[in-house]
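The complex is shown incomplete by one protein chain, all other protein chains being positioned as in the whole.
Take a look at subunit A:
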Amino acid sequence: MGNSVFSVPVYFILFRETTEAAVIVSVLLSFLSQVLADDHRMRKRLSRQVWAGTALGLIISIIIGATFIVVWNKYGKNLWANSEGIWVGVFSLVAVVMITVMGLAMLRTTQIQEKWKVKLSKAMDEEADRGLGNSSRRYALFILPLITVLREGLEAIVFIGGVTFTTESKSIPLAVVLGMISGFIVGYIIYRGGNKMNLHRFFTASTCLLLLLAAGLVARAVAAFESYVWGKLTNAQSDDGGTYDPRYNVWALTCCDPKNNDLGGWQLFNALFGWSNIGSIGSVVCYIGYWLIVIGVLVFMKLKRRRIARANALLAVHESSNNSSGDKQSLELEDEKKIPVGETIQGDVVREDHPVELKHL
């Protein structure tokens, strides 16, 4: 998948997770500079807590991550005898799912900041409500980034594990480093209030690339399965390459072979788009099927969002006319979903509750 030196999916995984972690930290620091504008000493102390928590979370993530990946690549792979085409196929499909999820999630990267502002303010409110002891509050700003970074890190590790089963280990480190660097940069840009429109376009393009990769991986996984079955049928001693089941073949070109090392371009085509000079019915149908599923999911998600947005709009109109009453009301929609006022809707359009402290962030 991708190069043998640079794994594209791993890059994007680290990129996204680092971006999210960077945004979280930046939100915390902004919060501090906002609230403790006058108390420098307190601000400095708490800022250090934030950085300390972030750094510790990062170190632990990297240690766990590196260990897991080394062990996984060395021993986990052998458990499934990964030279068998059938296991290559299975784990490629696992990678497809992960990359697709990652790609679709990436479309909402620009909302990360809003999401975390809201979460943070909620967390603050909850603490105020619960009236926790001093100790936990004192170290809240150490624990929160620690846990957040750890969580993002472990998420990344799981994704990497799933995605790198069929790749070479040496393609991972460079992608990790570059992904993290890119993530820091973008997180910083978001913190500085960069042009969200460009960022959004960038992430949209990234998602397109990731989905193309995933679709190509589907084709390659199916081809791996078919090659395994054909090898069994023909008692092949080794990976014959170049022979295929003629009953299910749609094209067989003498040119353009991605396994031919002399023509690097076709190797790239294979890595990016799943291209092969031997096309089977199975790989073509599954490739098209993948895109149909993605289209279906996107259409479904968008229509759902529109419905909810419409509901919110109605709610806003309703609310403005009821502003003085301050009652919590709910609105019933056609599909019986209750959307109480004051709650955020899962992951979609965010309703702001106008928390006072964070208004100017």
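Basically, a contact is a pair of C-beta atoms (placed from the backbone, for glycine too) under 8 Å apart; a residue touches a chain by one contact, two chains touch by 3 or more; residues count from 1.
What we mean here is this: contacts and distances are computed from a predicted model.
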item	value
Hidden subunit of the complex - UniProt protein name among "Response regulatory domain-containing protein", "Protein rogdi homolog", "Laccase" or "Histidine-containing phosphotransfer protein"	"Laccase"
Selected from A:T164, A:T207, A:S227 or A:Q267 as touching the chain missing from the view	A:T207
Positions on subunit A where the hidden chain makes contact	107-108, 110-111, 196-197, 200-201, 204, 207-208, 211-212, 215, 233-237, 240, 243, 246-247, 250-255, 273, 279, 281, 284, 287-288, 291-292, 294-295, 298-299, 301-302, 305-306, 349
